[in-house]
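Presented below is the structure to which this report refers.
One chain of protein is taken out of this complex; the other chains stay put.
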Amino acid sequence: MDFLYSYIALAEVYVLLGLSTNLLVGIAGIFTVSQAAVFGVGAYIVAYCLMHEIVGFVPALLLASACCVVLNVLVTLPSLRVSGDYFVVTSFGIQLMATAIFINWTGGTGGANGLPGIPPPDLFGFPLESNELLVLLTTAGTGFGCLAFWLIMRAPFGRLLRAIREDELAVAAAGKGVLRAKVSAAALAGAFAGSAGGLYATFLSFVDPSSFDLDASILLLTMVVVGGARTLPGSILGPFLLLALPQALAFIDIPTSIAASARQLIYGLLLIAFMLFRPQGLAGEKL
Amino acid sequence: MLALQLLINGLVTGCALGVVSVSFGLIYATTKLFHVAHAGVYTLAGYLAWSLVRQGVPDIVSLLIAMVASAAVGAAIQGVLYAELERRRATHLVVLIASLGMLAVMQNIIAAVYTPNILQFPLPWSSRMIGIGNVRLTWTQVLTVVLCLGAFAGIMWFSHRTILGKQIRAVASNPFLAEITRLRPQRVYVTVMAIGSAAAALPGVLVPLDLGLQPYGGVTPLLTATIAMIAGGIGSIGGSFLLAVGIAVLQNLSLLIMPGEWSIGVTFGIFVVFMLFRPTGLFTRR
Partner (left out) sequence: MTPAYLQAQGLEVAFGGLRALQDCSFTVDKGRITCLVGPNGAGKTTIFNAITGFLKPQEGSVSFKGRVLDGLKPQDIVAAGIARSFQNLRLFQDLTALDNVLVALPNMAGEDPLGAIFRPLHAARALKQRRDEGREILAHVGLADKADIFVRNLSYGEQKLLTIARLLATGAELLLLDEPASGLSAGALEAVMVLLRRLQSEGKTLLVVEHNTRVVQKIADDVLFLHQGHLMAQGTPERIISDPALAEIYFGGAI
């Protein structure tokens, strides 16, 4: 039963994180490989706050979200102003730099060994320690995220982003600010990713740089691609499926030494296959 | 003198990086694709050469085979993957994602076959040093400078003096026009990918002679190379090379004041400066 709770809670965290990637890649059409880095920033901020008893869980989560919003705006504003490909370089740079910081800044992030023993989350002083309560928390958090995502998709903002994805020039000619909309989407994505990070940290009670590297960003992209872009069902399906993959692989006898590479190899193959044969994913709209 | 040694090291690394930058730039300027999988080709070349050398194949031959194989792989990626995506009218984003997928596939096949550990080339001559004044260089470093400068010169000559090179520049500046005047862009793209991949194989083999082979070791050089390409000005072969050397020198000199793990910060810092103040690069043609 514990295992099932773990799987569900983790999948939900990735759903929330996936919404962030879906917003950027699927809706706004911005290629990003730095979502795992932002996820990590959110996780480390909440972990640090809880471990050093600076603030409770909810304020820490808000702080983490706010920081990630600012981070995303600072990163996207100057680079998207130039071009999408410029942002590709920026995104890679941010991801690689973040990994370097996570691994080397032992004072803040615990370095390569990470931060163990993160306290459980609390709702204004009331600690949530049992697995059931933790799953309830992640479900609530992800639920809010899905609601926000749904509201956005139905609102004029969602329509504006879809139009931008199709034809930026036409949107500019219609009198709407393209850069502002993209940066707003990125800011929102930051909030999603930061909160997901905070939930991740308290749920696992341990974070280390390997959860937030380029491979993790690739996994996120794979979730969006397989699940499907721009739809809520797609955003939920992707993480649940991809997180079940390692269990499925366990049935095939793969030596542990290449297990990680095997997983990443499959993600790469999935990306290629879906882009060629099914760009709309299993439950989404065409990328 | 430490600073001088670092400067020389930077010049050497810069030459290697320069070839990566020029080769990527050739592909990007022509196909308009941000071919992320280029890092995979770069990595593959090194491992291929390593396997050949281990089998007793002479060093030069190993290098040449690696370059030819890389050309084939690059051409295949363009002809099979990118061309098919274009046929299916994929958006720019879709191709980027596919390229990233290809990179992941290449890196992880290598990691599965060769293990993720660092491998060294079993070539004793490569680490023998020669001294020039106060500076000491390995034979690898000398070879790197000579061959990479040669490759750079070769690409410059090719681009400006040969008919094929001029055709490529024509397609790069106006693919639509090229299409209607019977220059077939797809053919040109495959050629450019082959040339670019073969060129990238050169530093792909030479750099690991000193530093060792690592499956995921292609991404950071590629990132630095693309930054050099952008800062130099897209379309300027000389500009990319020059900026690559410059960035490598600055990276090395920064070791005087900060630990090596942060050198990526130097590169990225340079990128941020350009992005804010001169996004089109130094040597853009007008």
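A and B label the chains in the order they appear, each numbered from 1.
The rule is simple: a contact is a pair of C-beta atoms (placed from the backbone, for glycine too) under 8 Å apart; a residue touches a chain by one contact, two chains touch by 3 or more.
These numbers come from a predicted model, not from an experiment.
Novice: Taking the full complex into account, find the residue in A:4, A:70, A:155 or A:250 that is in contact with the omitted chain.
Specialist: Considering the complete complex, A:155 is the one touching the chain left out.
Novice: Looking at A:163, A:249, A:269 or A:283, which residue reaches the missing chain?
Specialist: Here the residue in touch with the unshown chain is A:163.
Novice: Write the list of chain A residues that the hidden chain touches.
Specialist: Interface residues of chain A facing the absent chain: 148, 151-152, 155-160, 162-163, 166-167, 169-178, 181, 184-185, 187-188.
Simple rule for what comes next: only the chains that are shown with their structure count from here on.
Novice: With chain centres taken as the means of their Cα atoms, state the distance from chain A to chain B in Å.
Specialist: Chain A and chain B have C-alpha centres separated by 30 Å.
Novice: Give every residue of chain A touching chain B within the complex, in rising order.
Specialist: Listed in rising order, the residues of chain A that touch chain B are 25, 29, 31, 33, 78-79, 82, 84-86, 88-90, 92-93, 96-97, 100, 103-104, 214-215, 218, 221, 225, 257-258, 261-262, 264-265, 267-272, 275-276, 279, 287.
Novice: Which bits of chain B are touching chain A when the two form their complex?
Specialist: 34, 36, 81, 84-85, 88, 90-98, 100-109, 111-112, 115-116, 215, 219-220, 223, 226-227, 230, 259, 261-262, 264-265, 267-268, 271-272, 275-276, 279
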